[in-house]
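A short write-up of the structure that comes next.
For this view, one protein chain was removed and the others were kept in their places.
As written, the chains take the letters A, B and C, and residue 1 is the first residue of each chain.
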Amino acid sequence: MPTIGIFVNLQKDRYLDVTRQLVDELTHQQADFYLETSIAAALQIPEFGMEEEELYRNCQVLMALGGDGTILGVARRAAPIGIPIAGINLGRMGFLTEIEIGDLKKVVRQILAGRYEVEHRMMLAAKVTGPNRPEPLEIQCAMNDLMVTRHSVNRMLRVVLEANNGLLDRFSGDGVVIASPTGSTGYSLSAGGPIVDPLLPCMVVTPICAHTLHSRSMVLSRDEEIRIRAARPEEAMLLMVDGQESYAIFPGDEIAVARSPYEALFLRLQARDFYSLVRNKLWEWSQ
Amino acid sequence: MPTIGIFVNLQKDRYLDVTRQLVDELTHQQADFYLETSIAAALQIPEFGMEEEELYRNCQVLMALGGDGTILGVARRAAPIGIPIAGINLGRMGFLTEIEIGDLKKVVRQILAGRYEVEHRMMLAAKVTGPNRPEPLEIQCAMNDLMVTRHSVNRMLRVVLEANNGLLDRFSGDGVVIASPTGSTGYSLSAGGPIVDPLLPCMVVTPICAHTLHSRSMVLSRDEEIRIRAARPEEAMLLMVDGQESYAIFPGDEIAVARSPYEALFLRLQARDFYSLVRNKLWEWSQ
Amino acid sequence: MPTIGIFVNLQKDRYLDVTRQLVDELTHQQADFYLETSIAAALQIPEFGMEEEELYRNCQVLMALGGDGTILGVARRAAPIGIPIAGINLGRMGFLTEIEIGDLKKVVRQILAGRYEVEHRMMLAAKVTGPNRPEPLEIQCAMNDLMVTRHSVNRMLRVVLEANNGLLDRFSGDGVVIASPTGSTGYSLSAGGPIVDPLLPCMVVTPICAHTLHSRSMVLSRDEEIRIRAARPEEAMLLMVDGQESYAIFPGDEIAVARSPYEALFLRLQARDFYSLVRNKLWEWSQ
Partner (left out) sequence: MPTIGIFVNLQKDRYLDVTRQLVDELTHQQADFYLETSIAAALQIPEFGMEEEELYRNCQVLMALGGDGTILGVARRAAPIGIPIAGINLGRMGFLTEIEIGDLKKVVRQILAGRYEVEHRMMLAAKVTGPNRPEPLEIQCAMNDLMVTRHSVNRMLRVVLEANNGLLDRFSGDGVVIASPTGSTGYSLSAGGPIVDPLLPCMVVTPICAHTLHSRSMVLSRDEEIRIRAARPEEAMLLMVDGQESYAIFPGDEIAVARSPYEALFLRLQARDFYSLVRNKLWEWSQ
C-alpha cells in the first residue's frame, strides 16, 4: 500500500471537516499517511505530522484538498519528484480536481488498492539569463502558464518573441502568456487563446491586449523554445508562474520558455470528459 | 527521372509565359512531362497533352502554377494517389506555394535529381449520412477546412457538435469551420481561430459569428471524430470544402469530420520558416 | 380612445389563445380594434377583420404578439406612418417586446387611457444605385441592421466603405453589418460589435469575419452616410434587412446607408433597464 501525503488548503477547509473525514477513512483502512505538521497538530494527531519538504520525499501518492489553485502549487513541487496527485475538490468545479467529497470513501479504497490510472500532463519550464545575473534564474515547472508583463505602470510593453527558427512575433501590449495545454482554459483563455485538448503536444502563445492589432494566438509544437525579451533594452518586466509566483525580470534579460523535463502526474479514478468540464466552466463563468 | 505533370491556373498565367518557361526548361533538361490537353494545345505541343485524370495517374511529381487556391484543388486530387506537389507561385506570397518563378531553372534540376524532401500534411475527411441519403456522401480530402453554414438567408443556425466523448459544444451563429493545421491560417483565422503549427497533430474547431457569446475556438486531437448537426431537424445547411466546393446538407443529415486517411505531400526544396510566412501574410493582410 | 390594430405571429400563438384573451379584454373595455382578416376569421369574428394594409392606415396604436422578430417586421411598416407599437412577448425575453402576457388586462387599460410614453428609436435606410438599375432600390426602414455579404459561395469579399469624408475602411471578409443602436445587441454583437445604448445617436459598422485582421468595429455619428461597394466591380452581393428580407446587389452597385427619416415608435408602459435586459440575454445566450 502506498504512503499517502495530504495537503490541505486551509481557506477551503477552514474547520478541517473534510480533512478529518479523510483521515478517519485512511485510519479505518489502515493506510500509512502523513499531513503537514501544523495540520496534524490542529487535528491532535501530531504523530502523523511531517514537514512539507518531507511529505514530498516520503510519500508515494499525494492527496490535495482544495481547488485548482491548490493543485497548481502541489503539482509544481511534486512533478520533479514524480509523485502522482489526487485532487479533492473543495471549491467550485475544477479542471484539476478529480474527486468529489461524497466519493472519499470509495476513492480511498481505490487508491490504496492501486486501481487508478496516471495521466501525464506536460509542464513548462523557463530560464532567465541576462547581463546582471551571474547565475540564470531557472523555473523548473509551471503547470498552467508563464506570463510576462510590464513591470511598472507605464502602459505599453514592446515584446519580441523568437522560436527555434528565429523571429516569431513582435508586438506592443500588456505582455504575453505562454500556456501548457492544461493551462489553455486558464488565463490564456481570457487573453483570447483557444481551448486546447490537454493531451495535445503543444504550447499556446497569446499576446495580452496587443496594440498591434493583427497579433493572434499561436499554437506551437511543444518542441519549440520560445525566447522573450523587451524590445527596449532598458525595460524591466515581470514573470509570473501559474499566476501564483512572480519574479522580477531585469533590463536586458531574456526568458527562454520550453517544455519542462518533468510532467505532472494526476490520478485518474474514472473516465472524464474534458469538453463537458469546459462547457460547465464556461457556463459557470458566464454567470 | 520522375515524369512531371503540370497544372496551370490560367487566370494567373494568362499568356502562358511562365508555363512556356517551365516547359522549355524541362525540355532542355530532357525530362518526361505532360500538361492538360488544352494547355498543351495552346502551347502548340499537343503531343505533351494528357487528360486531367491521366495526369494524376501517370506522373510521379506534380507541378502546379498558380496561388494557394490552385494548390488546394490539386492537393485534394493528388493526396489519395500519393503524388507529391511542387507549387510555383504566380500570385502574392502563399503558404502552399514553394517555388518562386526566378528559381525555376534551379528547381527543375533539383526535382529531376530527386534532391528534395517531402512534407506530409494532414487532411480532413467528411462523411454525411441522413434519412434522405441511401448512400452517404463522402469527402475524402479537404486540405484547409470544412465549413458548415446555414443554407438559406434566415440568419441564425443552431449547431450541435459532438466528439468522441459526446457533446462538444452547442451554439447559435452563422456556422462552424473545422480546419486542419495547414488551414489554420485560412478562413479559420478570420473566424477568430488561432495560428497553428502546420505539423501539429490536431484539428481546429471555430464557431462562425456565434451568438452564444462564450463559444471559443477549440484545438482538438486529430484522432477525434467531430459530428455536426443542426439542432432543429428541419434545417438545411451547406458544407464547403476548402472554400471551393459546396454540398447541400439535407434536414436530418449528420456530418462526421475526421482526419483523412490520405495526406497531402509537398515538395520541400529549401528550409522554410512558417512563422516568417505568417508575419509576412499578416502584414500583407493589414494593408 | 385609440383604435387598436393587432398583429399576431401564428407560430408563437398557434391556437390563438393569447390573441383571444386580448380580444376579450378589448371587447370588455369597449375598445375599437381590428385584426388581420384571416385571424379574425379564425376567431369567428370576421367583422373585426381588416387587410394588413388597412390596419396600418386605420389604427392609432399597434399591438404585436410575438417575439423580437415579429416586432422588427411591424416596426419597418409602422415607422413611415408614425404609429406606435406595443409588443406582447410570446417568446423568450426580448429587447423589443414590452409586455408580458400576465399584464395584458392592466396594459390594455393603460393603453386605452393613453397612460404611456412613446420611445423614439433611430432606424436605418439604404439606397442602392448602379449601372444596371434605371431606378435606385430604396429601403426606407431597417430597425436593427443592414448586412451586406458575398452572394455566392466563393469565400471572400473585398469591401470598400466610404463615409462623409471619404474612405472609411477597406477589408476582405464575409461582409459587413451596419447596425442601429437598437440593433447593436443583434447580429452585430455576434460579429464582434459593442453593446450600444439604444438612444445614442450613432451607427455601428462591423466587419464580418474580416481576413484583414486589424479591422475593428466602428461607432459612427448617425449623420454619416456610409457607402458600400465591392472592390472587384464584377462581384455580386446580397443585402439583408433585419435578417429578414434579402435583396440582390448587382455588380457595380453602390449601397448608401444612412439614418432613416423615420423612427420606430415604441410604447413604454413602465421604467425599463436596458442593461438588465442585456445581462439577462447574455446569460440566456450563454446556455
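In the analysis below, a residue touches a chain if its C-beta (ideal position, glycine included) is under 8 Å from a C-beta of that chain, and two chains touch if they have at least 3 such contacts.
Because the structure is a prediction, the values reported are computed rather than measured.
Since one chain is left out of the picture, which of the remaining chains does it touch in the full complex?
A, B, C
Of the residues listed, C:Met93, C:Val219, C:Ala256 or C:Leu269, which one is in contact with the missing chain?
The one listed residue touching the chain not shown is C:Val219.
I need the residue numbers on subunit C that touch the omitted chain, in ascending order.
Residue positions of subunit C that touch the missing chain: 163, 165-169, 184, 189, 193-197, 199-202, 204, 213-214, 216-221, 224, 273-276, 279, 282-283, 285-286.
Which parts of subunit A face the unshown chain closely enough to count as touching?
153-156, 172-174, 187, 189-191, 208-214, 238, 240, 243, 246, 282, 285-287
For subunit B, enumerate the residues touching the unshown chain of the complex.
Listed in rising order, the touching residues are 213-214, 216, 282-283, 286-287.
Rule of thumb we're sticking to: only the chains that are shown with their structure count from here on.
Rounded to a multiple of 5, how large is the rotation, in degrees, that superposes the C-alpha trace of subunit B on subunit C?
180
Which one chain sits nearest the middle, judging by mean Cα positions?
B
Can you compute the centre-to-centre distance for subunit A and subunit C, using the mean CA position of each chain? Integer Å is fine.
Chain centres of subunit A and subunit C, defined by C-alpha means, are spaced 49 Å apart.
Quick one: report the Å distance separating subunit B from subunit C, using the average Cα coordinate of each chain.
40
Any idea how many Å lie between the Cα centroids of subunit A and subunit B?
38
Mark out which residues of subunit B touch at least two other chains, giving numbers and ranges.
189, 213-214, 282, 285-286
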